[in-house]
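Missing here: one protein chain of the complex. Every other protein chain is in place.
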Amino acid sequence: MINLERRKALKAGGGLGLLGLFAAIGLIRPGMAAVETKLFAFDAKSMNEALDALGVIIPQSSEAIHLTVPEIAENGAVVPVTVLSSLANTEQIHILVEKNPNVLAANFTFPEGTESFVTTRVKMKETSMVIALVKADGKFYRIAKEVKVTAGGCGG
Amino acid sequence: MNISILKNAILVFAMASYCSIAFAEGSVPKEIAAYREMISDGNPAEFDEMRGEELWKKPGGPNKVSMEKCDLGKGTGVVKGAYAELPRYFPDTQRVQDLESRLITCMTTLQGTLESDITAKPFGGDNYKPEIESLVAYVVGQSKGVKMNVSLKHPKEKEAYEIGKRVFTYRAGPYDFACSTCHSQDNLRIRMQNLQNFSNAKDAQDSYTTWPAYRVSQGLFRSFQWRLNDCLRQQRFPEPKYASEVTIALTMYMAKNANDGVYAGPGLKR
Amino acid sequence: MGNPMKIRASVKDGVTEVKVLMQHEMETGLRKDADGKLVPAWHITEVKAQHNGKTVLEGQFGTAVSKNPYLVFRFKGGAPGEKISVNWVDNKGDTRSDEAEIS
Partner (left out) sequence: MNAKWAVEIVLAINLAFLAVPAEAADKVDAELDAKTVAIIKRDFRDKGIAKVERLNQDEVQALCTKFLDKPPRKDRERLEAEQAQAIKWPADGKYMGDWKAGERLAQNGSGMTWSDKPDAPAGGNCYNCHQLAAKEIAYGTLGPSLLHFGKIRGNTEATQRYAYGQIYNAKANNLCANMPRFGHMSILTEAQIKDLVAFLMDPESPVNKD
């Protein structure tokens, strides 16, 4: 928990997150579109970078998010991921794979009237945690599950 | 940013719901089955079927003729259900043919394409999709829901089956493998993948009726000729010639053993 | 222009479920070809779905979305015969739009 506090302190104490850093050195103009922010998130090479780019400090773990992934993926090229959020006012769902070279796989924005549910398929380089990060009412929540990626033999 | 803080933050992030899953002996096949079920919807082979249908219907080859006059065994132009009765004996060529060899016959005789142009690179790869593979996708898709009904009535069909059965058990190469080394017992796996027992009707049906297939590991549609080619590669054999008699005989053996199974391709595979 | 998508949409109990299968290589930019050269990244970056001119889903893809991306989502409303349209844009600026009728 100390680490958690340190991360908070870092944020609160004016420490520059990645985005802040870019802004400071002029890579992000004030008022630049949200799209640019997200591009940084997709380039993130670690969970921490991805969270910084998304403007997340510490997302709360939430049982109101249902993440369906296989326990074992026979092939890392296609890992089915379904996320269903029962959190009120869910605005966005992000899918992240902790050990991928680029951590953020996809994100979805749900306008009024669209259910906070999505199914897609992602690539996984190796056995890793898959994380669903949900933005609801302006706050971030998360749930994570491990997917084992196995080596294949012949056949099929 | 300090590296150790980075690392720690990641740890905290992952810790809450992380647990190492111990797999009981029997749960692995169940998990694999669950995975397959989860990916079974949305098969990209549909795109190959679409492309194949276009190729079938539009004028092609040096003769600028469509494939619609091709006889796949059920009469000129009949595609529906044709794959479920292949391989079969064709009086015009006086030999037993599988789908691919029959498509070659039509592409050469109707469209005037050179056989060597078709067989030089018959399998897809990066940014390359041979016409014959898309035609295969279209034709097999037209047998979806049809019961496999391969005949051995003609003596040459019977002979092809008998030869296929023998090729299946022919042990050779540096590993001493035959097809039967891996495919003649029930409930075995290579790594995580189930091995079908082709002398068991249920296994033969499950396997044969779901090939050709879109292979997610390769992101490509694969024909039955490709399936055999890659099996023989892993058997450490030299390469079988495309649509040759040895491959047709093997196909005949497996197709006949799958009789009465309902054809369900193109499949979606690991 | 990209290759066509397959879109299926059906309405049940006032909720329309949309299944979209796209054709795209989704190259990560990390893969090497047979000659050992890096294959440049080439992937869909944005997806948008609309119903009666109203946006019902917006998505952004990174390089980790699988080849030939597949998407399922649901929205309230929709009636048989009405149109669903889906559009994507990739990092090379290529784009594709297709539509389907709700069944």
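Going by the order they are written in, the chains are A, B and C; count residues from 1 in each one.
Keep this in mind: a contact is a pair of C-beta atoms (placed from the backbone, for glycine too) under 8 Å apart; a residue touches a chain by one contact, two chains touch by 3 or more.
All values reported here derive from a predicted model rather than from experimental measurement.
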| item | value |
| --- | --- |
| Shown chains that the omitted chain touches within the full complex | A, B |
| Residue among B:41, B:71 or B:159 that touches the chain left out of view | B:159 |
| Which residue of B:107, B:167 or B:268 touches the chain not shown here | B:167 |
| Positions on chain B where the hidden chain makes contact | 23, 28, 159, 162-163, 166-167, 169-178, 180-182, 187-192, 195, 233-234, 236-241, 244-247, 249 |
| Those residues of chain A which, in the complete complex, touch the missing chain | 72, 148, 150-154 |
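Here is the rule we go by: only the chains that are shown with their structure count from here on.
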| item | value |
| --- | --- |
| Inter-chain pair with the most contacting C-beta pairs | A-B |
| Gap in Å, rounded to a whole number, between the CA centres of chain C and chain B | 28 |
| Centre distance in Å when chain A and chain B are each reduced to the mean of their C-alpha atoms | 37 |
| Chain A-chain C separation of Cα centroids, rounded to whole Å | 20 |
| Residues of chain B whose C-beta touches two or more other chains | 216, 219 |
| Chain C, residues touching no fewer than two other chains | 66-67, 70, 72 |
| Chain A to chain C touching residues, read off their complex | 38, 42, 77-79, 82, 97, 100-102, 104-111, 113-115, 117-124 |
| In the complex, chain B residues that touch chain C | 41-44, 46-47, 50, 126, 216, 219 |
| Chain A-facing residues of chain C, complex | 15, 26, 28, 30, 54-67, 69-77 |
